[in-house]
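Missing here: one protein chain of the complex. Every other protein chain is in place.
Order of writing sets the chain letters: A and B. Residues in each chain are counted from 1.
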Amino acid sequence: MTENDPERLQKLDARLKAARERIEGGSGADRQQSAADSKLAAAGWRMSLELVVGIVFGLGLGWLVDFSLGTKPWFMIIFMFLGLAAGILNIMRTARDIQRHQR
Amino acid sequence: MPQLDPTSFSPQLFWLAIAFILLYLLMSRLVLPRVGKVLGQREERIQGNLEKAVKLKAEAEEVLAAYQKSIADARAEAHSALNQAAAEIAAATAAREADFARKLAEQTAVAESRIKVSKTQALADIRTVAGDLAAAMTSKLTGVTVNGSDAGGAVEAVLKERA
Partner (left out) sequence: MAAEHHSPLEQFRVEHIGGNLSLGGYDISFNNSALWMLIAVAAITVFMLVGIRKQAVVPGRWQALVEFLYDFVANMLKENVGNEGRKYFPWVFSIFMFVLFCNLFGLLPNSFTVTSHIIVTFALALMVFIIVTAIGFIRHGLHFLSFFVPKGAPAWLLPLMIPIEIISYFIRPMSLSVRLFANMVAGHVMLVVLGSFVLPLGLAGAYISGIVPVAAITAIIGLEFLIACLQAYVFTILTCIYLNDAVHMNH
């Protein structure tokens, strides 16, 4: 037993706490940063197609309805706009997800 | 585009279903439980080591506390022993002083009483000597012979007058 034993114990205490945080608290700051980056990239990819797919889906659905009801081209036009709106809706949701993750 | 050839659809769908179901079964039954087990064991082990370290640290702290307590105890014991010794010494000193004072008082009393006795003796002697002296002086001066006891009475009277 020497005089600096309590000091050494305190250091050990700090190291134990750090180890516990590493295991339970999970990741360090940079790991979270890179995860956020890849999430942003993924969100960009998600947005890239929504409009096109929305419009094409609307056109297809409208064409089907028109074809079966003989109302060309009205439902095609209506559903095209609905599809566009749906695409915009999906993009807005994606954008909100990104904001939520960034916070 | 070969992708749009509808004759390729049904075989691809069929084999995709086979492949994916096979993959799912392999992963869920065989592969993932193994990986999960290894990860679980590691976590347990790390947790165990950490707990052991925490326990050892607690033990070390306990030992340290016991050590500090024993030092404090020893110090307190020494202190009380010291206090006791000091008190004993003080008591002995006081007793001896008291004894000395008592003895001194006794001796003083004896000496005082002795002085008193010799003083009264001396006073009585002075009376007889003064009476004798007065008788001798009277006879010498006047030629009258004075009785010793008369002279003594006269001296006594004078002493009483002056006292």
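Please note the rule applied: a contact is a pair of C-beta atoms (placed from the backbone, for glycine too) under 8 Å apart; a residue touches a chain by one contact, two chains touch by 3 or more.
Quick caveat, the model's predicted, so the values are computed rather than measured.
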Which displayed chains the unshown chain touches: A, B
Candidate in contact with the missing chain, chosen from B:13, B:78 or B:158: B:13
Contacts of chain A with the absent chain, listed as residue ranges: 38-39, 41-42, 45-46, 48-50, 53-54, 56-58, 61, 79, 82-83, 85-87, 89-90, 93, 97
Residues in chain B touching the chain absent from view: 1-5, 7-20, 22-24, 26-28, 30-32, 34-39, 41-42, 45
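Methods note: only the chains that are shown with their structure count from here on.
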Length of the line joining the C-alpha centres of chain A and chain B, rounded to whole Å: 72
Touching residues (chain side chain A, partner chain B) in the complex: 1, 5-6, 9, 12-13, 16, 19-20, 23
Partner chain A, residues of chain B touching it in the complex: 43, 46-47, 50, 53-54, 57, 60-61, 64, 67
